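Every protein chain but one is kept in place in this view of the complex.
Our next item is subunit A:
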Amino acid sequence: MDKLVIAGKAYSSRLLVGTGKYRDFDETRVAVDASGAEIITVAIRRTNLGQNPEEPSLLDVLPPSQYTLLPNTAGCYTVEDAVRTLRLARELLDGHTLVKLEVLGDPKTLYPNIVETLKAAELLIKEGFQVMVYTSDDPIAARQLEEIGCIAIMPLASLIGSGMGILNPWNLQIIIENAKVPVIVDAGVGTASDAAIAMELGCDGVLMNTAIAAAQNPVLMASAMKKAVEAGREAYLAGRMPKKLYSASPSSPVEGVIGNMSGK
């Protein structure tokens, strides 16, 4: 069976999904299940001091017993904030060490700050975290993050939440060729074909949130993404035919066409 292996654990689904931007927890749960994702990202935030104590929490709706939770550092712009956030996440999730690190460089584009990301990753790895790292599509940054011990490299397809699809398939291809750890496209996927293209390029998985949550029908899009990731993976494994400008080799037999007087 073709499995995605992350930190020694095998997963059937190569689609990873975020849990933000949904209308409510009900929709989150139904969309996550429609996507078939086994690894789901969560954010760590201050408790709302005025909140209703009876309100259900995300972990009640998506229990860690049923999903592999991937706490993230979304919104962190410094090494310190990212590291503190993930230490809190580890405490919150009973010692869970698999995390998604992102250190952002700019609130407008949410582009990653690679220098700070490298520093944070190094610290976290020293503390025993298993770091899946959000990065740009720079092959050198990807290589350095792998060298210091990140267990998955997660380059952007395009900017977070932009839905612009894969802007630099050539860079992604270089990253995939060089990497010995899983490469997971994270951010920028807009619709099913984007996810399929990422997988056809040879990515090991795709992580998305807004493409599903901001669709007119998130549950239907979640199902579309599931199929797209599977289809793209199978196409990659099958090996596509070479591209040619035209072909002198039609699919139907050349001989035996009626009305041909020469008998050919």
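The definition used in the following text is that a contact is a pair of C-beta atoms (placed from the backbone, for glycine too) under 8 Å apart; a residue touches a chain by one contact, two chains touch by 3 or more; residues count from 1.
Basically, contacts and distances are computed from a predicted model.
Enquirer: Leaving aside the chains you can see, what is the UniProt protein name of the one that's missing? Options: "Phenylacetate-CoA oxygenase subunit PaaA", "Sulfur carrier protein", "NADH-quinone oxidoreductase subunit NuoE" or "ABC transporter permease".
Expert: From the listed options "Phenylacetate-CoA oxygenase subunit PaaA", "Sulfur carrier protein", "NADH-quinone oxidoreductase subunit NuoE" or "ABC transporter permease", the omitted chain resolves to "Sulfur carrier protein".
Enquirer: Where the complex has a chain not shown, which of A:4, A:34 or A:89 is the residue touching it?
Expert: Of all options in A:4, A:34 or A:89, contact with the hidden chain holds for A:89.
Enquirer: Please identify which residue in A:18, A:112, A:182 or A:232 touches the non-displayed chain.
Expert: Within the whole complex, the residue contacting the unshown chain is A:18.
Enquirer: From the listed residues A:59, A:159, A:219 or A:235, report the one that touches the chain absent from this view.
Expert: A:59
Enquirer: Kindly note down the residues of subunit A that lie in touch with the hidden chain.
Expert: On the side of subunit A, residues 18-22, 28, 41-47, 49, 53, 57-59, 69, 71-72, 74, 84-85, 87-89, 91-93, 160, 207-210, 213 touch the unshown chain.
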